[in-house]
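Input: a single structure, listed below in structure tokens.
One protein chain is absent from this view; the other protein chains keep their places.
First chain written, first letter: the chains are A and B, and each begins at residue 1.
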Amino acid sequence: MSEVLGVDVWRGAEQGAFQAFAIPRRQHQTVLDVVTEIQREHDSTLSYRFACRVGMCGSCAMVVNGRPRWTCRTRVNEVVKGGERLRLEPLRNFTVVKDLAVEMTGFFDKWKQVHGYFEPGAQPAKDFAVVPPQTKERKFADAGIECIGCGVCYSACDVVAWDEDYLGPAALNRAWTLVNDVRDRGQAARRNAVSGSDGCQACHTHMSCTRFCPKGIEPTYAIAGLKRAMFGWGAR
Amino acid sequence: MPILFIAQRATAFVLAFAVAVHLATILYAVRGGLTAAEILARTHGNVAFALFYGVFVVAVAIHAPIGLRNVLREWTPWRGRSLDVVLLLFSLLLLALGLRAVIAVYS
Partner (left out) sequence: MRASHTQRGFVAAILHRLSGIALAVFLPLHFLALATALKGADALERFLALTRQPVVAVLEWAIVVALATHMVLGLRVLAVEFLDFREKTAAALSACLVAVFAVGLIFILNLG
């Protein structure tokens, strides 16, 4: 193992350049360790995000050697072989605020647009809902509810890159979990949003979202479920 | 209602069947070369043929322009009403030329 890791880090916003650093290689080093070391020891003007550092919050997502991933859960050894350099860029398909930090507002606006939130309805329920975990709907919902909104899938999606109005895999995956939530009372509005031209029909099954999701969620199949459901809605 | 999406998937099912038949027919028919006489011998006055290819043409005239619409909207800056109008015209062109071709080899 060579003793020094060459790192190229994006500096700037939409316009900018890569800045090179040389960081000592350490055993079990994660990419987050590297970025933190750069910011603390070499260039305190570097902007980046992290929080939990243990793979729970998704704040540290960025593009590492061309792949969107969580830096806290990426060992340098996994992505750099031999004398290769480490290349760090902000997530794709987001507006870059500065360096490695991106503007997440648009991403969450699309969640709102798809009605990706639970709607309890005008009247409170009289009693607890009985939702057996083995029902089909609950299994579909459970497959997708662990999403923490990290943005990796959105960064990976080429349709988002080609069509900035496309709601994207995260928002649609969340919509699918709510379409399958038997307690929800906001289905009409959600169905409208999902059926629109920016909704599930724009997905072309590239499957990059499923490939890169750090939580193993499969937005492709959630979106396929929405497409199937959409035919049923259209029949009404 | 996502009419275009539904139309494209519905015609996709029709075309899956029609293309399979068409490919099998072509692969079979081109053995040793294919002449006009051979084609027309099969198609002249063949009602089943005319109906099959008539349906094929209609399905393609719906399916292809919708696909092209996605491509153009995603890979070029063109979108909106003008794109839809041009693609509708393309659809009508395919329909007209296609049905004309079916009639040409049927009669």
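We adopt the following convention: a residue touches a chain if its C-beta (ideal position, glycine included) is under 8 Å from a C-beta of that chain, and two chains touch if they have at least 3 such contacts.
Model, not experiment: these values are computed from the prediction.
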{"item": "Residues of subunit A in contact with the chain not shown", "value": "65-67, 156-158, 204-208, 210-212, 218, 220-221, 224-225, 227-228"}
{"item": "Interface residues of subunit B (partner: the chain not displayed)", "value": "9, 12-13, 15-16, 19-20, 22-23, 26-28, 30-37, 39-40, 60, 64-65, 67-68, 71, 93-94, 97-98, 100-101, 103-105"}
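Operating definition for what follows: only the chains that are shown with their structure count from here on.
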{"item": "Distance between chain centroids, defined by C-alpha means - subunit A, subunit B (Å)", "value": "39"}
{"item": "Residues on subunit A engaged by subunit B in the complex (per definition of touch)", "value": "159, 162-163, 195-197, 199, 201-202, 204, 227, 230-231, 234"}
{"item": "In the complex with subunit A, residue positions of subunit B that touch it", "value": "1-2, 4-6, 70, 73-75"}
